[in-house]
Every structure is written in structure tokens, then in C-alpha cells.
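The other protein chains are all here in position, but one chain of the complex has been omitted.
Let's look at subunit A:
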Amino acid sequence: MTAPTKTKAAPLAELKGDLAVLKEKFGDAVQPAEYEGVVIANDVLLEAARFIRDELGYRYLSSVTAVDYIQEGYFEVVYHAYRLEGGGPLVFKARTPRDVATVPSLVSVWPGADFQEREAWDLMGIRFAGHPNLKRILLWEGFYGHPLRKDWKEPYYEEEHKPFSSRWPSGHHIRAEDRVFWHDNVQYPLDWDPDQAEDTSDELLYIGMGQFARAETGELVEPRSLRTERLVVNMGPQHPSTHGVFRMVVTLDGETIVRLEPVMGYLHRNHEKIGERNMYLQNMPYTDRLDYICSMSNNLGYAIAVEKLLGIRPPERAEYLRVIMAEFTRIVNHLWAIGFLLNDLGAFFTPALYAIEERELILDLFEEASGSRMMCNYMRFGGVAHDVSDDWIARAKELVYNRLPRAIEELDRYLTHNELIKARCQGVGVLPPDLAVAYSTAGPVLRASGIPYDVRRAEPYSIYDRFDFDVAVRYNGDVYDRYLIRIDEMWQSLRILRQALDQIPKGEIQAGKKQYMIRVPAGQAYGRVENPKGELGFYIVSDGSPNPYRYHIRAPSFINLTALNEMCKGHKVADVVVILGSIDIVLGEVDR
């Protein structure tokens, strides 16, 4: 294997603002990092994190991820923290040599780091000392290796980077199935056999939930001290209410939930590893498949992250088209979310189908513009793929001015004051505001808990600073408010759409020449957008080659699940389904 070349820039010479305060407080333990942020020594990391949260006011930890700098011989854990009042991130990093691979856990400071640290352990093999539940999250216990490490190779491994040289000029077809799983391209030890390997995930899970203990004979027994009437119920992975293959292991006391642990990864395909093999542009259609209801917004998030590194902005018309597509996507998503929330409540498919009618009309527009209803693949770096006709704009206006307001109003009349819905939703799954922030929840979940945090306002991207709209907020933090806030947000999206469709100028849709192999200057960028489900972030590290060195996705529905246990505690088992529905997850994004 040829080691990837890593050209690192010199560290930042001077620290400004809050980073300087941090440096002053912790002295030599805080060092400037390359490109952005500071590196904090591991022994003061916890203390510094508390200082960042409490004294500097960065209460919201958006993203935790890790990068494998194999050339330099260390892992870097990257944290992005934000102020709830808005503004840019405070980026801080922790480093650990590859053979040590241990960093203090920040779960005690930000509980929202829980799943993200588990993901970093699972995929990168970094131990987080002090993490209360450091298990694999997307893969199974007993899986060999940590796939995002740069020296790990997947089955069917061909080459380090696309394009693969076997395709041209002497291309001959080999079926993927012919490149056998057990061939020498797989990096498992010779004596390791997956059929023999023991999957201990469930065992660890049940022991972790206090349900079983390991006896000296090695068997699993019920602990003597816990002989209560508690019962473990597995909901999923094949359960109609889980919106996909998602499993919840619930400990019940009678019918009341004592503890809930989500188990995921059934749809895991290591999107990020695929992304690091791909060229930058090739990742665009893959982002469609993250949250497959909102492919347009995923495209936008990725385009914005890469454009940050490239230092380009799309032309005016393209910016407007992007906003129009993103807001239509929000309406599609919220209609879908409400429809299926009602499904979860037992109103089987009538509300869902009413909601989907309008979705079809919007998807018709997407299909005409991009060529596909769901896998749009519409945005490009510095523009969009296709222009739209005047007829398209007219039809979009017809929808926005005429049809959609009526449909949303009808949905509102149909559901909002329904006593059954109120009885099932009000006061259920309450997430108080301080916990909503601590658990790094985002999007409608965060805003329904009384925190008016919206990336479109807090750190405006694209041209959102030009539009007149309100950040929807509700204060009870229960399922009912998470339903209402989606209705509110659809009204706000319609407001933005009206302005955008009226103002859209004529002109170019692509800045510069469209290229398939772009060279992205070396650097690091975290681009985030307000996806319908919450804050979608792309953390990209470029080493100047045609492929991203690191490509990480902060998936909103994955991180929103961190708070699921907290929301479900004390409720009846029948409410779990509704609470899960109110978070609105898509497994394509949760499992990546």
C-alpha cells in the first residue's frame, strides 16, 4: 500500500478571540493547530471542555469526530462547539499516538458526545477513557479491526482511490461477487473466521443494562441482587414502527420503561470509507442516500463544505435554486414526518397518504429539474446541475401560493385539535431545554424544547441572510410540540419559497468550468446546514489530492437518538413508538 501523502501547513501563528482566552488560561497545554482551532493536551482536556462550556459559553457541542494521520503517527479527535446565540464554532482537538489511541471522554461535560465517541471508537479505534458505555455502535462486537483507519481494507478492496485503473483502457468486467469475500484482498488474520467469531454485542448489551451478569463458569445468569419483575423487550430490528431496521432494547418495570438502549448499524455500509476512496464529485450522489427523503439538502450541505475549502461561491441564480430546492425538501420531509408520526399513533396511513399527495407534486418538480425524484444529485461545486425553465418556476409558484398552504392548513385542521392525538402526545417524551442542548439534539427536536437555534439564522449559509423568516420555537418539548413545530416550519419554508421564487434572477448556474476531477486545496472545513431533521455537518480534511483525506458526516438523526433514552424513561412501552416517530429518523442516515 502506498501511504497517502500528507502535506500539513504550519500551525496558526496567532490565536484570536476565545482561542486566545483559552491559551491564556491553560498556557502551554493549549497549542495552535493547523488550519483552524487549537490542540488541547489530554490531561487538561476535561477541565478545558468545562471552561469552554461554562465560561466561554459554547454550550452546544455539534460534532465529535476523529482523523487518522497515519504519516504523522497520531489520531486527532476534533470537536466543534457553538454558542446558542449564534456565530462560528470553537474548534478544539485532542491528539493521541496511534499505538496508545486513548483520549479522555467528554460525556460528563456534554452527554451528546456519547454516540459520537462510540462511533469514533467503533470505526477509528480510539478509546475514550471514562466513557460510561464504550461499546461498538455501528458494527458488531467481535468485528475485526476499525475500518476508518487508513491501513484497514474492506472486502472487495481494489485500490486506494478511485478511479480504479482496471476500468480503462483495458477494462474487462469482473463481477463483484467473483472477487470472493475470502480472497487475499481482505485484511483479516489468517486464523480469523467470521463463522467462528463470536458476536458478543447482545451479551454486553444485556450486562450493561443490568439484566444479566457473568457467572464464574462463564455463563450468563440473572444477577441475584436484581431479582425484580423487570423484563427486557426487544423492539425491532424488524418492527413496523421503527421506520427501518432499527432496534430498541427496553427494560420494563411492569409497563413502564426503566431504560432504553437503541441498537443500530443494520444498514451500515461505511459511507465515510467509501467517501474517502471517492473523488470529491463522486461523493455527491452518495450523499443522496444518507437521508433519502431529503437528498437535495444533503447535496447542499456537502457542496457548501467543499466550497468552503475551494473558496468559491455559486452564481446568484444557482444560490436561489439551491434555497428553493432545500426549502421544498423541508416541506416534503415534514409532511412525511407528520404522516408517519400519525401512523405510529395508530391512524394507519390515511394522514400519511394525504401528506404524501403534496410530496408527489414536489417530487415532480425535483424530477424535472434534476432527473430523479429522490436521488436528485442536483448540486455541483459552485453551482447546480441543470437550470429550470420558466414553466417550472410558474408551477412551483402555483404550489407555493396555492396548493401547499391549503394542504398544510388542511393537515392542521385534520390533526392539531384532535383529542386523541392530544391525549397521546401532550406531556409524552418531554425533553427539557437544558437536556436538549446537553444531548446535542438538533433541528425540530431542539427547537420544540424551547431553544430557538437554527443554523439558517445562527450561522447563515448560502443566501439565507436575505430572506425574511422566523425561527419556529415551541416550549413544552413533548411529542405534541415536536408535531406542531413541523407545521410551523412548513409555514416558514413557504415564506422563504415565496420570496425566493419571486426574486430569482436570470443568469448562470455554474461558477467557472464544470470539472469532474477538482483539486481541492489542502485544509479542513466543517460545513453545516439546517437539514429538515437537524443540523447536518460535513467535516472534510483535504490533503490537496483529488480524494478527500477524511470525510465525516454529522448525521442529525443519529445524534438526536442520543436523547431517546432520556425521553422514554418513565413512559409506557406503547409510547416508545410515538416518541421515536417524533424524533423523525431515517436509517440511511443513522447507520451510514
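To be clear about the criterion, contacts are C-beta pairs under 8 Å (C-beta built on N, C-alpha and C of every residue); 3 or more make two chains touch, one makes a residue touch a chain; residues count from 1.
We adopt the following convention: contacts and distances are computed from a predicted model.
Undergrad: Name the omitted chain as UniProt records it, choosing among "proton-translocating NAD(P)(+) transhydrogenase", "Alpha-ketoacid dehydrogenase subunit beta", "NAD(P)H-quinone oxidoreductase subunit I" or "Spore germination protein".
TA: Options "proton-translocating NAD(P)(+) transhydrogenase", "Alpha-ketoacid dehydrogenase subunit beta", "NAD(P)H-quinone oxidoreductase subunit I" or "Spore germination protein" narrow down to "NAD(P)H-quinone oxidoreductase subunit I" for the missing chain.
Undergrad: Using the definition of touch stated at the top, determine which of A:78, A:345 or A:385 touches the missing chain.
TA: A:385
Undergrad: Hey, which of A:84, A:267 or A:281 is the one touching the hidden chain?
TA: Selected residue, touching the omitted chain: A:281.
Undergrad: From the list A:252, A:361, A:463 or A:511, pick the residue that touches the absent chain.
TA: A:361
Undergrad: Which residue, A:369, A:425, A:487 or A:578, contacts the hidden chain when the whole complex is considered?
TA: Hidden-chain contact among the options goes to A:369.
Undergrad: Contacts of subunit A with the missing chain: which residues?
TA: These residues touch the chain not displayed: 158, 162-164, 166-173, 175-176, 278-279, 281-286, 350, 354, 357, 360-361, 364, 367-372, 375, 377, 385-386, 395, 398-399, 402-403, 410, 413-422, 514, 516-517.
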